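A single protein chain has been omitted; all remaining protein chains appear in their positions.
Each chain gets a letter, A, B and C, in the order it is written, and its residues are counted from 1.
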Amino acid sequence: MAVVLGANQYGKAEVRLVRVTRDSGDDAERHELSDLTVSVALAGDLADTHTAGDNAKVLTTDTQKNTVYAFARDGVGEIEEFGLRLARHFVDSQPSVHRARVRIDQHAWERLGSAPHSFARSGREIRTATATFDGEAAHVVSGLRDLVLMNTTDSEFWGYPKDRYTTLAETKDRILATAVTARWRHASPDSDWAESYAGSRTALVEAFADTYSFSLQQTLYAMGSRVLERRPEIAEVRLSLPNRHHFPVDLSPYGLDNPGEVFHAADRPYGLIEGAVTRDDAPPAPLAWDLAEGGL
Amino acid sequence: MAVVLGANQYGKAEVRLVRVTRDSGDDAERHELSDLTVSVALAGDLADTHTAGDNAKVLTTDTQKNTVYAFARDGVGEIEEFGLRLARHFVDSQPSVHRARVRIDQHAWERLGSAPHSFARSGREIRTATATFDGEAAHVVSGLRDLVLMNTTDSEFWGYPKDRYTTLAETKDRILATAVTARWRHASPDSDWAESYAGSRTALVEAFADTYSFSLQQTLYAMGSRVLERRPEIAEVRLSLPNRHHFPVDLSPYGLDNPGEVFHAADRPYGLIEGAVTRDDAPPAPLAWDLAEGGL
Amino acid sequence: MAVVLGANQYGKAEVRLVRVTRDSGDDAERHELSDLTVSVALAGDLADTHTAGDNAKVLTTDTQKNTVYAFARDGVGEIEEFGLRLARHFVDSQPSVHRARVRIDQHAWERLGSAPHSFARSGREIRTATATFDGEAAHVVSGLRDLVLMNTTDSEFWGYPKDRYTTLAETKDRILATAVTARWRHASPDSDWAESYAGSRTALVEAFADTYSFSLQQTLYAMGSRVLERRPEIAEVRLSLPNRHHFPVDLSPYGLDNPGEVFHAADRPYGLIEGAVTRDDAPPAPLAWDLAEGGL
Partner (left out) sequence: MAVVLGANQYGKAEVRLVRVTRDSGDDAERHELSDLTVSVALAGDLADTHTAGDNAKVLTTDTQKNTVYAFARDGVGEIEEFGLRLARHFVDSQPSVHRARVRIDQHAWERLGSAPHSFARSGREIRTATATFDGEAAHVVSGLRDLVLMNTTDSEFWGYPKDRYTTLAETKDRILATAVTARWRHASPDSDWAESYAGSRTALVEAFADTYSFSLQQTLYAMGSRVLERRPEIAEVRLSLPNRHHFPVDLSPYGLDNPGEVFHAADRPYGLIEGAVTRDDAPPAPLAWDLAEGGL
């Protein structure tokens, strides 16, 4: 038996970049704003640094951070595009880097009325992108998180198996609420990113709202399917949907009824529904997805 | 010397209430939604419970929670109104309770298009209200927090004293960004709460956007003044404005200039600017404000 | 009516300082470590900066940060002492600064065995200090927060009033758990800070553990009293104790009893018990305490 190095990667995480564009269009007074958190992860020929402390092949995480800021000088554009530029650069410029993955969170801001350079941060969802390049293929996964949605009716839950530990009452009317984390893989690394994001987001939201739901699993599948039906450029959708339970409060001890109007919003525990929806003819692309902790 | 009990209060904190209104207006299908976090704090004749373990005068925090849900059965309305109803109830119904303070956070939701009962949580600011009643006078403080604003120019900072430890360069153009916490005290506990909130919020945002700023202190004062100038029902405004520093990145090592376009958004440390703006003829009302930890 | 500036302060918040001492005692190899978060708040003659954008009297928050690091060059020592040094410096060196308040959080680390320069962060409580100087008097408040304590028995709760909204069952045996935030004011700004902290912390913990409790209020008073009884240098104690509810789970639907052994640890809502315990002959010192938001 010998001890050996397994899968590994390293990089600079959570580089906070704000890019102001000062001369957008005809109006020199009018600014645009892009607020990003960028994380880089590189993999490659890193055995010596792990086993012998030899850093000759380690592009430092400080250099990675500098590169993010320097590349922003030329503008950021759509985050998928910015991620691809960075990922290609790291692999193309460093022979020891065999794979680069760049994850970007975009925090949305809204212009204050017609003010030329004043903005309020929109706290709604965070738009995300992951761009991966291994020297040959490039992959792009777009997505969002923290999109909190609620249907106050049109949700039932019944017909489930009952065992010794089952006490839950069946219901024909409940609140269904969740905080959507969704990621969708593009079939090719070449898309109209802004239009694709807007369309995918709309598909998710509309499917959530107009699905009469018998389970959050059913809603998840409807959301993923809707994206695939509408967006030919998307090959696969992965969703993680916590079930944010809203329990009707029993007001009968106070002589009151509660016709589905007064709810306790619970924190923990919560249901967690996770699933993928894919095209049956789309080849899988495991490289496209983050090396999550367990996926190393 | 003897040990004595000083100021004290107790209550149920962070009751999570979601209230659905199912028959709003003519359309029985159309729901409305109110999402609140309610905290109650009671003070009064509580010496015996502290010193002798006698709970005969302790309205339990569990009962307080139940009361919040029960009162919601009749509707919530504006949070200032709901807070006042609760505060008056606790003092009026319990002889041992001499003062009740009810703090409410309201989490905003937006309807999804024209959907009758589907909503997305708006992550922008949280609206707040504190209602206090001591058996005689009622006070209301409205407010907001987590409203993140940015001006990408029209901000200078120079002319400050230099001592041995000063290294900061003066600037004639910088980003000014903050996360506004603001609270404003109503002169009387009787107002058009919705209209007053909307008007005060607009005053704060507009003053932030249109003030050419030489310091965040100046912007703070402009924001508070604007509320008082526009809203005769408001007697006092208190603001807490963290200075969310955005530092221009030095790109010169890479042979690039940076004409105010690429910024590092820093986390810590941050400046923190706090101040009150009042009318000179408004009598102070310390009871209106939260007993903060240090204020006991 | 005119709009006027009310109470105000400003400063640099959350300066993260780690101070290594390399030559502690006889062993040049042995390091000591101090990990602090320092926040400065200054008040004084600041009307012009608010109303006219004149910064001639504004010692910048950047300079305040630099001063914290520069003063650390001479060593940090006990945080009360370090806070006093800084507070006196700001008032004594800047005529426009009339009051300085320095708040420090100390994050504890423990040496790894007998290793000379290796440490693990102790996640237990954070030690806190607030030093205030107004040019004449200096005040020191020591404290701690995030000290999570639990008694698994010796706690009852009964005898409370029942109204229409009361459903809570009385109990002769429950878990009592809390996360202690405590602050205690020293009668003079001159103490053996390390010994005083250790003794006050022990008093709080022992009083929590050995008080047979009929309410968390009673436990709070016992904790505050114990500090005052043991520590003559302390004039006043303020405590904020969230009641971290642990509800016994009803296992009867599964044919099981639950003799006080299986509990659900709830997040929200929670009871919140706040109170001060003082000496009857100690003059109050409001200046010693933080200007909390509502206290401006």
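FYI, contacts are C-beta pairs under 8 Å (C-beta built on N, C-alpha and C of every residue); 3 or more make two chains touch, one makes a residue touch a chain.
Bear in mind that the values here come from a model prediction, so they are computed numbers and not experimental data.
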Among the options A:34, A:67 or A:142, the absent chain makes contact with A:67
Full-complex touch with the removed chain, picking from A:108, A:256 or A:273, is A:273
Out of C:208, C:270 or C:289, the sole contact with the unshown chain comes from C:208
For chain C, residues touching the missing partner are 16-22, 31, 33, 35, 66, 69-70, 72-73, 109, 112-113, 115, 117-125, 146-154, 175, 205-206, 208-210, 246, 249, 251, 253-254, 256, 258-267
Absent-chain interface residues of chain B come out as 164-165, 167, 253-255, 267-268
Logged for chain A, residues touching the omitted partner chain are 1-16, 39, 41, 46, 49-63, 65-67, 70, 93-94, 157-163, 165-168, 181, 183, 213-215, 217-218, 220-221, 224-225, 228-229, 236, 238, 240, 242-243, 268-281, 289-296
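Keep this in mind: only the chains that are shown with their structure count from here on.
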Farthest CA centroid from chain C: chain A
For the copies chain A and chain C, the interface residues, called same if over half of the numbers are used by both and different if under half, are same
Whole-Å distance, C-alpha centre of chain A to that of chain B, is 31
Contacts with two or more other chains occur in chain A at residues 253-254, 267
